[in-house]
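All protein chains but one are shown at their positions in the complex.
Then we have chain A:
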Amino acid sequence: MPPGAGPFKGGFPAAPRGKSPAPRARGRGFPSAFRPPRPCHVMLPRQPARGGGRRAVARGGAAAGGGPWRGRSGAREASSLATAVAPGPRVSSMASAPTSKYNSHSLENESIKRTSRDGVNWDLSEAVPRLPGETRITDKEVIYICPFNGPIKGRVYITNYRLYLRSLETDSALILDVPLGVISRIEKMGGATSRGENSYGLDITCKPIFAFLNEEKFNVDGWTVYNPVEEYRRQGLPNHHWRITFINKCYELCDTYPALLVVPYRASDDDLRRVATFRSRNRIPVLSWIHPENKTVIVRCSQPLVGMSGKRNKDDEKYLDVIRETNRQISKLTIYDARPNVNAVANKATGGGYESDDAYHNAELFFLDIHNIHVMRESLKKVKDIVYPNVEESHWLSSLESTHWLEHIKLVLTGAIQVADRVSSGKSSVLVHCSDGWDRTAQLTSLAMLMLDSFYRSIEGFEILVQKEWISFGHKFASRIGHGDKNHADADRSPIFLQFIDCVWQMSKQFPTAFEFNERFLITILDHLYSCRFGTFLYNCESAREKQKVTERTVSLWSLINSNKDKFKNPFYTKEINRVLYPVASMRHLELWVNYYIRWNPRIKQQQPNPVEQRYVELLALRDEYIQRLEELQLASSAKLPDPSTSPAGPSQMMPHVRTHF
């Protein structure tokens, strides 16, 4: 439910959740707010005691009640907003109050039951929808300056999970609901004397991440979705050429890899240790996916530590050859270096590099020209600039082009298509790496697997894919998103995972019947990537997660999704087992994901639910009703005449037949 924040770095105003204009007569109305949120701007009324009114602008995610822009999410931990960073004459009212309240925990329970100051009988429990485990911290009457509709009087509530603003004006039923996890920056603007001129940055204090306090219960446990042994068994592993090794059981070989790895049968554990010394961060080549028929494989790793001097490592060379030899038909191993050629060369200066032709005779190397995390971050920031606060009008297309976002999407997809094509044609096995093998590599392997293996196009399959290629193989979610990190300017943040989801969305547009999940599924994943409500995307790697006992102490996002799968299902899904998807990665066929990036804009009237899907669901229901009636009628008529030749079919025969119609 919480709207996601976006991956944009940099301050960004708060977004209210547009509340559907339905009458609020439902008493303890839970906002049915599924409209995209908008940026916001909250103004506190004059409070003489504190010396003058001031405006507090909730920037960034606060804004982002779901807007995709989230900058440098300070979001660490859902928690109270506090501590002015910039030196200023006053510490804000809005920001400081919560802190004190929060600190004096004793007030909490009492204040929940207390009647609000304005005399309106609103318990918090009535005023704010809460998750189990969510507790209230403070509330205040404020004026919310809506960037689209002007000032609106309202009351803001802050809990340890969200900032919730409800309009007090009866005629405008506006609700703003922002998980604190998505707030990227809070800014206090102006004092009594210098209105709007000075703005003070406010930092966000570190409090426990809400995910650890979340006591939601679901009837499905999402943590059990991914079991590496089962997944490898599904792929037919281990087999004659590949074995499962526990060498990394205690994360000694590589602390950013999962405990369980699949490596060539002929490589001993000692070989692996020696190879690890030659690969950046010890991320050795290990199997990601094996083709069920031609047995070619996708292998992932990090860059070799070649350095300026052009070092070689016999063990690494031999190891790659062993990988190649797992399939006898292959004369050369294909290495895709995701980086642009120049970057790969430049990496030599810092001890990295790429596999040279001289050292690796039986391999051919291609560069895929995908840019690094910094370029992607800047690109997405530019996308933000053209859609917020106002959507670029007169030069929309050229502005869109100048963000290069779609071009990056295109390059990532093109790379993945090449990987998939190599493997599915059986031409060769593929080794993918970038620099550290946790960003671009994860994008390429997971997208290629999605193209090759229809299993990953189901809801559970996709969850497994994310869990495996991203979470377990150490995509640094914490650093890339900025969970649990105070340093906003951190250059480690980058929307790499978002970019992957965007690619998946592009594919789902081109193959509307190939995926079991719908757009909402993808948006939900992104929302909770930033919300901190679930433990799924916390921390950088499996070892850290294990240390923090994430699976015991938090709830998995997949619990939410799998316990309510119908909401996320694509009604058009038709299972095709062996179909390889090759999306068209040309500019003509790629488009900006408006429903995600611009969904908070009030000018977008999202048709919810999607009319095409809805119509189809209606038709499906109608069909079932018809079939049922038909059965009954047949039953009725045949019963009177016990002649076998005219007997109707039971449902078991009927349904499958009808389904095979298409």
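In this text, a residue touches a chain if its C-beta (ideal position, glycine included) is under 8 Å from a C-beta of that chain, and two chains touch if they have at least 3 such contacts; residues count from 1.
One rule holds for everything that comes next: contacts and distances are computed from a predicted model.
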item: Among "palmitoyl-protein hydrolase", "Myotubularin related protein 6", "Protein phosphatase 2, regulatory subunit A, beta a" or "Auxin-responsive protein", UniProt-listed name of the chain not shown; value: "Myotubularin related protein 6"
item: Options A:M308, A:A491 or A:L622, residue touching the unrepresented chain; value: A:L622
item: Among A:D315, A:E460 or A:E631, residue touching the chain not depicted; value: A:E631
item: Of A:I244, A:A359, A:A544 or A:V584, the residue in touch with the unshown chain; value: A:V584
item: Hidden-chain contact residue, picked from the options A:E215, A:E293, A:D357 or A:E393; value: A:E393
item: Positions on chain A contacted by the hidden chain, ascending; value: 391-398, 400-402, 406, 509-513, 572, 584, 586-589, 591-592, 594, 598, 601, 603-605, 607, 611-612, 615-616, 619-620, 622-623, 625-654, 657-658, 661-662
